[in-house]
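Here the complex is missing a single protein chain, while all its other protein chains stay put.
First chain written, first letter: the chains are A and B, and each begins at residue 1.
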Amino acid sequence: MKNKIINIPVSVLLLILSFYTLPAQSTDQCIKCHLDLDDTHAKLFKTDVHFTKGISCAGCHGGDATIDDMDVAMSKEKGFIGVPSRVNRFQVCINCHADENKMKRFGSNIPTDQYEKLKSSVHFQQSFNDQGPLADCVTCHSVHDIKNVKDPTSKVYPTKITELCGSCHSSAEFMKQYNPALPVDQVSKYKTSVHGHLNAKGDPNAAECASCHGSHEIQPVKDSRSLVYATNIPSVCSKCHSDAKLMAAYKIPTDQYEKYVKSVHGIALLEKGDLSSPSCNDCHGNHGAVPPGVESISKVCGTCHVLNMELFEQSPHKKAFDEHNYPECESCHSNHLVEPATDAMVGTQKPAVCVNCHSTEVNSKGYIVAGKMKSLIDSLKTEDSETKNILDKAGQKGMDVSDATFSLKDVRQVLIQSRTTIHAFNLDKFKEQIDEGFTIVNKAKINGEEAISDYYFRRIGLGFSTVIVTLLVIGLYIKLKKVEKKS
Amino acid sequence: MEEKNKKPKGKILSWLDERYDLSGLLEFAKKKSVPKFRETIWYYFGGVALLLFVVQVISGILLLMYYKGTEDLAFESVHFISTKVSFGWLIRSVHSWSANLMVLSVFIHMFSVYFLKGFRKPRELTWYTGFGLLAISMAFGFSGYLLPWNELAFFATKVGTDIVGQVPLIGEPALKLLRGGTDVTGATLSRFFGFHVAIFPGIFVILLTLHLLMIQRQGIAEPEDYQKLPDDEKKTIPFFPNFAMRELLIWLIVINILAILAVFFPWELGNKADPFSSAPVGIKPEWYFLFMFQVFKFLPGEILFLPGELVGVLLFGIGVLLWAIVPVWDKKTARGNKNRLLTYVGIFVIIFIIVFTILGFILD
Partner (left out) sequence: MMNNHSENSNPGKTKRRDFLNILLGGGFIAWLGALLYPVFKYLEPPEVEEVKVSNVKIGAVEDMQKDSGKIIKFGNKPVIVIRKKSGDYIAFSAECTHLDCIVQYRKDYGQIYCACHNGRYDLNGRVASGPPPAPLKKYGVAIKNDEVTVFEEAS
């Protein structure tokens, strides 16, 4: 009978697999009997994706589904294993799901690398009381009502997944057994995010847990293999946000990633590997991702650029920007494409950003201040490089100007500080800062000039004394000749 | 002839003459004479060395006004002298250059005395004191080199004192005594400072006084060939004023050379020594130690079951000792015969020193 249904001899099959059978539904004695017994597991299993593919209870539990006699069908000789143990029940799943050929036999093209990925993931650590892996297949996919992931009733369907992950990750009680430091508010935060709102409305395209964290391969966020490791985040977000087709429905631009990688932050993070440089989530939030509001931009940037934020908030710009609803930092520095700030940003000529708002009328206050700031910082820079030249010249002449050269380092610091002070948009404050630099640079310049003139002074002095010595030598020589002649 | 008996003119001079018999002194100086022959030029180098020693004393005392001999302040104070103090650069450069020229002229002086056999009886003690003066000059150089407490000096001192540690038996305690501990530290600096400004000058002045007194007592040595000449063919230069004026002429030129060197080649200071930094590339001792340094570099690790360095130290020790006691073993010259071997040995030593010094400069 069996031989008629399947081509492979069952004895061989049993030997290899012990529980692999493919009975015709009509003759599946397991389900028939268990349904008669009003077994809830059996009822659930009737809608399970495996059942629809013709896999019987015996496919997992072992035994012989073709035999009517309960004792024989569920006997050890027939390979019955009962309820697979918690410790290695995943073996039952990977028997097929890690084997490409078997999967094909059921007409399935789903990947077969789940176990490979899961094996090294954070979830596959051993649980604390020897109950096998922390989370295995069953933990997420359930037991008897496994559905295709695209089936809205699947436990891992996008709109369901937050609930699934939250069942552990939202429970402080549970999480503290494994990672007491890990927050448990991800789901509640998520619900406040744009992604969460869309998800709640049933949008399967909105990002959920697995979209960013991955599914089987989940790693702790500090592990560089993790999809949400700082340097991986931009590409994870861009998976959706750079997809013009996908984003069309939401009417938002798709050039953020492209801009970000060119920005000072993107270059620092992705090229230089500077993990302190912000990634997408550092400004937008992660689980509660929303675009920062116009008013809060300086606060968001200020989490890192503290001094600039403080100065800006005391500046006259703060009020004006609020009134006109200008985004604060972004107005001058842009958002995703933050370029390295240069001194060219200040002043009255493009690419200076001041004239974006301030009228270019020569008498307007903003125009005057911008011009003055620009000329102050420029002249300090010119003085600095001129002084450097003078000191170099003195150095080439072999004069020791190391002290003056060293003091020029302070000018560099003044310049850096003044570039921060600019954010107060206060000319007096700025001038005070720059003047400090002028004091240093002028002193160094005097030192350098003195060293150069000293260099010439030395040679003149030497020449002078050489002339005297030469005269003396000649005189002495004449005298000597005379004395010698006499004797 | 009449002039000779003239009393010094002028009030002050006659006042002094009345009391201290200046004319007598002058008379004495005038009677002294220096043999005149082909190699008279070499007679000036002792005087040049003397002049440079005086320059060293004066410039050294001036440097002491600002120098601070401690680990924390030594480098800074030298930096202060050469940048902030007016003419500090000059004094420091003159001190360094003069030190080098002094060692050089002492060397020349020694070789000229060696080749002209000036060490013969009865002038053995003059030779020994002179040899002591040479040794102290080099010790002056070695200790002074460390005083600016810069990187190069620090490591050169480390290497130099290490060689002392190779000497059998007394090496270990001598090393500790020199360094003021097992390593080159601030204690070494203090010690070297003490050697350089107190102990060495003291010994040097005593030896120098003896050296000069002996020359005064015995008169200048006459070379062998000159000595054999009949009396009427012996040409002489009166010490005063002729020889003295020539010497003065040379002194003036030497001082001006010093000034030129100091202005055009100011002495470098480099970086402050850091005992925990790795040794910089190209550490070299002062040039007059370079040939020894270079020889030690060429020595194999082991020679006949003995460490190479030890063999080097022993060979150098024996060599220097033999050189120093040349009046003892040179019997032939003492008997009045020409000792060609002595001349050959001298030439060999000069060539050896020159070759290894050049190698030391060229090779890294």
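Following the convention adopted for this analysis, a residue touches a chain if its C-beta (ideal position, glycine included) is under 8 Å from a C-beta of that chain, and two chains touch if they have at least 3 such contacts.
Everything quoted here is computed from the prediction, not taken from an experiment.
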Which of B:V34, B:A49 or B:L62 touches the chain that is not shown? B:L62
Consider the whole complex, including the chain that is not shown, and state which of B:L90, B:I237, B:V254 or B:A273 touches that chain. B:L90
Tell me which stretches of chain A touch the chain missing from the display. 461, 464-465, 468-469, 471-472, 475-476, 478-479, 482
Mind listing the chain B residues that contact the chain we can't see here? 2, 58, 62, 65, 80, 84-88, 90-91, 252
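Throughout what follows, only the chains that are shown with their structure count from here on.
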Length of the line joining the C-alpha centres of chain A and chain B, rounded to whole Å: 70
Chain B to chain A touching residues, read off their complex: 79, 82-83, 89-90, 238, 241-242, 245-246, 248-249, 252-253, 255-256, 259-260, 263, 266, 269
Going by the contact rule at the top, pick out the chain A residues touching chain B in the complex. 398, 400, 402-403, 458-459, 461-462, 465-466, 469, 472-473, 476-477, 479-480, 483-484, 487
